[in-house]
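Note that this complex is displayed minus one protein chain, with the remaining chains in position.
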Amino acid sequence: MDERRAAVEEFSSVRLNTIGSCPFDPILAEKNIENMIGTTQIPLGFVGPLKVDGDFAQGEFLVPMATTEGALIATVNRGTAALTASGGARIIIIKDEMTRAPVFRVRDVRHARQVVMWIDEHFDDIRKVAESTTRHGKLLSAKAFANGRSLFVRFAYHTGDAMGMNMVTIATQAASELIEESTGAVLVSVSGNFCVDKKPSALNYILGRGKLVLADALIPREIMEDKLKASPEVVAETCYRKNQIGSSMSLSYGFNAHVANMLAAIFIATGQDPAQVVEGSMGTTTAEVVDGGLYISLRLPSLEVGTVGGGTRLPCQSEALSMMGCLGAGKAKKFAEIVTATCLAGELSTLAAQAKGELASAHKALGR
Amino acid sequence: MDERRAAVEEFSSVRLNTIGSCPFDPILAEKNIENMIGTTQIPLGFVGPLKVDGDFAQGEFLVPMATTEGALIATVNRGTAALTASGGARIIIIKDEMTRAPVFRVRDVRHARQVVMWIDEHFDDIRKVAESTTRHGKLLSAKAFANGRSLFVRFAYHTGDAMGMNMVTIATQAASELIEESTGAVLVSVSGNFCVDKKPSALNYILGRGKLVLADALIPREIMEDKLKASPEVVAETCYRKNQIGSSMSLSYGFNAHVANMLAAIFIATGQDPAQVVEGSMGTTTAEVVDGGLYISLRLPSLEVGTVGGGTRLPCQSEALSMMGCLGAGKAKKFAEIVTATCLAGELSTLAAQAKGELASAHKALGR
Amino acid sequence: MDERRAAVEEFSSVRLNTIGSCPFDPILAEKNIENMIGTTQIPLGFVGPLKVDGDFAQGEFLVPMATTEGALIATVNRGTAALTASGGARIIIIKDEMTRAPVFRVRDVRHARQVVMWIDEHFDDIRKVAESTTRHGKLLSAKAFANGRSLFVRFAYHTGDAMGMNMVTIATQAASELIEESTGAVLVSVSGNFCVDKKPSALNYILGRGKLVLADALIPREIMEDKLKASPEVVAETCYRKNQIGSSMSLSYGFNAHVANMLAAIFIATGQDPAQVVEGSMGTTTAEVVDGGLYISLRLPSLEVGTVGGGTRLPCQSEALSMMGCLGAGKAKKFAEIVTATCLAGELSTLAAQAKGELASAHKALGR
Partner (left out) sequence: MDERRAAVEEFSSVRLNTIGSCPFDPILAEKNIENMIGTTQIPLGFVGPLKVDGDFAQGEFLVPMATTEGALIATVNRGTAALTASGGARIIIIKDEMTRAPVFRVRDVRHARQVVMWIDEHFDDIRKVAESTTRHGKLLSAKAFANGRSLFVRFAYHTGDAMGMNMVTIATQAASELIEESTGAVLVSVSGNFCVDKKPSALNYILGRGKLVLADALIPREIMEDKLKASPEVVAETCYRKNQIGSSMSLSYGFNAHVANMLAAIFIATGQDPAQVVEGSMGTTTAEVVDGGLYISLRLPSLEVGTVGGGTRLPCQSEALSMMGCLGAGKAKKFAEIVTATCLAGELSTLAAQAKGELASAHKALGR
């Protein structure tokens, strides 16, 4: 690593001292990166205690966030305080599937129909082949979508506590080869952009990918005014004009204020794939005045996280997951619930701040 | 910072040793984060030399990428080699504007029209107020979009070498207050989701936000076969069935293979806002067989980057920008060109790998 | 009717002679309209013979089209000739469901989950109630989608040979009242825009509504050149740049040339609901050079047609359906196949004309 970095320094005529001062043994990262020359250090802070009332996460948590965006943690923390004072965020996970969708070339639409029928009739065989490549992945379904000479088959898997992209790619490759041999369909690509990974899509906004999570809370009026200095009415109006009308006017796939901010900061802190913030950003936040307080909800259709594998194995990232009791097997759903609760806190706080006209002044004061 | 971390350790009953071993003075990050307890270390590697043939970037560059996704850098590097051998990536920037769009409440559609007329007639006054808050920001336009009692005004600015969100938020707040006082429109939120920041949107896919960049290259057949082991024909077909047909079938806003991967890795390495990978992901990659070689192009409508301010001030991030000669004033467009060229390299390589059925095996071999 | 028309004439000071000369007994239309004052006459022509190679339609057909757009029928007819000379259009129907999706107000996300579980557990009861309102409708599924305090349940039905909107609305109303009584969810509207009727939507583009139909054909090179004066290569390129790249650039839900034209003309001629041209327009046309000829395909995800009920009962409309042997029970799928084949003919011809630069001259010559 040091030699490589020296070569880069020479090529660039730049000293990379801070990058070079890696506080952990680089060998630990050998499965995570190639051409390593050091590390990037991202400031790490936290929000909380945040009370989460989920099926897997129960209690109060400190949530690590790695960010360089001044004011972000302060903002989320105000929402955290309001949520916790109100009894916490209620969270439910209603779907949990990771998908991979190869595209095949077929001869024509009749051939497409034959292939689809073959897949339906041989689903058990396909499942066996797919699952033979993995210890944890379970194939749930394989649904075909045809369009002329292109045939997309969307494989959906349970992937245990791994985010699972790697696992499902290998399994789907094996399954696709079986389909290819048996039907004459030609595998063009194991990913046909009908998965859809790391791109925003209507498909996953509607049907979900990874974990589809719902969250909500009812914030009593006095907590709104005490902690957030905003009435339920003005926050509900802000949410309506911004998240519903505004996002419809721009035809956005994100009907929220800034979910991506919380996701990016937690994903980086905990070793998730930060490019999957893309589909994570497709959330919907709604707010209504209920019983004199503010009802606020968040729907995250495509939250793709894991607590084993990938970046979670690295030292800092492991510690960050451990802070929430979320490291390792059996923790992915708990972690997804805490992430979603944190997003809800961030939404609540920012909507309140924007409702009060404070967004600009917060940035001024905290020197973002 | 240490006391804070100690408190977190006590709350969580977890030791945060690696997080705590911050190789730089935390005071440097005081404008970038609150509640800091340490840093997250992300493995940093690089790709290149990558030849870039832009208006601002000219020559060969080593590009830093921070990632925990095994195989990513190796993949991009293959594309880098093929691009460089083919004379490099041609890049042009065709738009450069940062936007903020407040939402106002108006009385009705006639009132909306009055406000719009007032804005058009007083654009110079509005510009003076907006620009009085900033040294670098220049207001270019303020276009209104009305819908019932909601009125959105999309302010577009030149922001120099800063990404500029903070700058334009403060300027727009000032301009909005002038509109509010002069027209009776009520400012509901300085961000009305018609900006649109950190959410995918048709608006920015079509019109662009930040830098709208085009890139392309023509890879001769022998380089395709030598460096990428795939013919122009199979790569063009893969691109067509995946990026065009597949993305249309899923109604994705991203007609590309994995632009978000390259963006996330470079953004983290260089102190950009990683949540803006969301809109960055909305690229279009096309491929055609031209003159016996592979023509490949990338359109990135919403690349939001800066070389001053924000996370670029931090030690590792400064070093990473310096590696490419992109730190500080006068470098943002050069940086945008290098980023786009790297994305093109990643697209080329992954399309070739998927065309050959290698995606799964690469992941297996490199233990992602 | 005559008195009513006289009153309109007096109010408007206009004579409505042609409107008033209704060639059929107005009493026949009493279930189709209120406040009737006469009829509108739309010029009716036809295309064909068009060879259709479907599962229900087999043979050659003359297809009635009512239009006021000069050049439309001439254009489609050229495509018809080419298709027929090539052995006809192959058609398959891969889904056939009409949907209605009420929106309920629930207390919170946990209540939403309870309601969803109740629906799943009591699907048989729901089906009985829904089907008790109709002779022909069969409830296939009822899938719930939750978002904060709004819960959408998408009911899908087989509706026999009727288009079926009326039938499924009444059935869903009954089912919704059962859900309301049993779960405490409050029915806000029997249509919650998750159906989605007469609006373009990603949901139905992806999953389909009404009949999801695929069509294709292989046009040999000599027929392309003889009948359409265009080579397979230029038509394939036109399709690619227009229907794939162009529609992606405008983020259209219609990746075709002008499917809506054929649908509107046939829908009006045969008593379909012309507002459903909206979702019908969401088709995808692809073209590729295959074996030296032009492969062309069409995917229509949301073709909503019937051969009984609604406007099909009226005299002209019945005659038009009869022209194709498509009037009455047992004919809806046959009719859907002929409609789709006609759309394919129109796509083929217009792509060829645009490829040759003839669109403008055709309009000039035929005085559109």
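Residue numbering begins at 1 within each chain, and the chains themselves are lettered A, B and C in the order written.
Assume contacts are C-beta pairs under 8 Å (C-beta built on N, C-alpha and C of every residue); 3 or more make two chains touch, one makes a residue touch a chain.
Note that this is a predicted model, so its numbers are computed, not measured.
Asks: I'm checking contacts with the chain that's been left out. Which of C:Asn17, C:Gln58 or C:Ser141 qualifies?
Replies: Residue touching the absent chain, from the options given: C:Asn17.
Asks: For the full complex, which residue in C:Ala260, C:Ala287, C:Val305 or C:Ala341 touches the chain that was left out?
Replies: Hidden-chain contact among the options goes to C:Ala260.
Asks: Of C:Leu314, C:Ala332 or C:Ala345, which sits in contact with the chain we cannot see?
Replies: If we include the chain that is not displayed, C:Leu314 is the one touching it.
Asks: Check each of C:Trp118, C:Phe145 or C:Tyr295 against the chain that is not shown and name the one that touches it.
Replies: Among C:Trp118, C:Phe145 or C:Tyr295, only C:Phe145 touches the chain that is not shown.
Asks: Contacts of subunit A with the missing chain: which residues?
Replies: Touch set of subunit A with respect to the missing chain: 202, 205-206, 240, 244-245, 247-251, 253, 255, 284, 286.
Asks: Considering the whole complex rather than only what is displayed, give the residues of subunit B touching the chain that is not shown.
Replies: Touching the missing chain: residues 90, 92, 94, 108-110, 112-113, 116, 145-150, 202-203, 205-206, 214-216, 218, 251, 284, 286, 288, 290, 295, 297, 299.
As a convention for this text, only the chains that are shown with their structure count from here on.
Asks: Given that subunit B and subunit C are copies and touch, would you call their interface same or different according to whether over half of its residue numbers are shared?
Replies: The interface is built from the same residue numbers on each side, given that over half of them are used by both copies.
Asks: Which chain has its C-alpha centroid at the greatest distance from the C-alpha centroid of subunit C?
Replies: B
Asks: Indicate the whole-number Å distance between the mean C-alpha point of subunit A and the mean C-alpha point of subunit B.
Replies: 18
Asks: What is the distance, in whole Å, between the centres of subunit A and subunit C, each centre taken as the mean of its C-alpha atoms?
Replies: Roughly 37 Å separates the two chain centres.
Asks: Just how far, in Å, is the C-alpha centre of subunit C from the one of subunit B?
Replies: Once rounded, the distance between the two centres reads 40 Å.
Asks: Of all residues in subunit C, which are in touch with two or more distinct other chains?
Replies: 202, 205-206, 251, 284, 286
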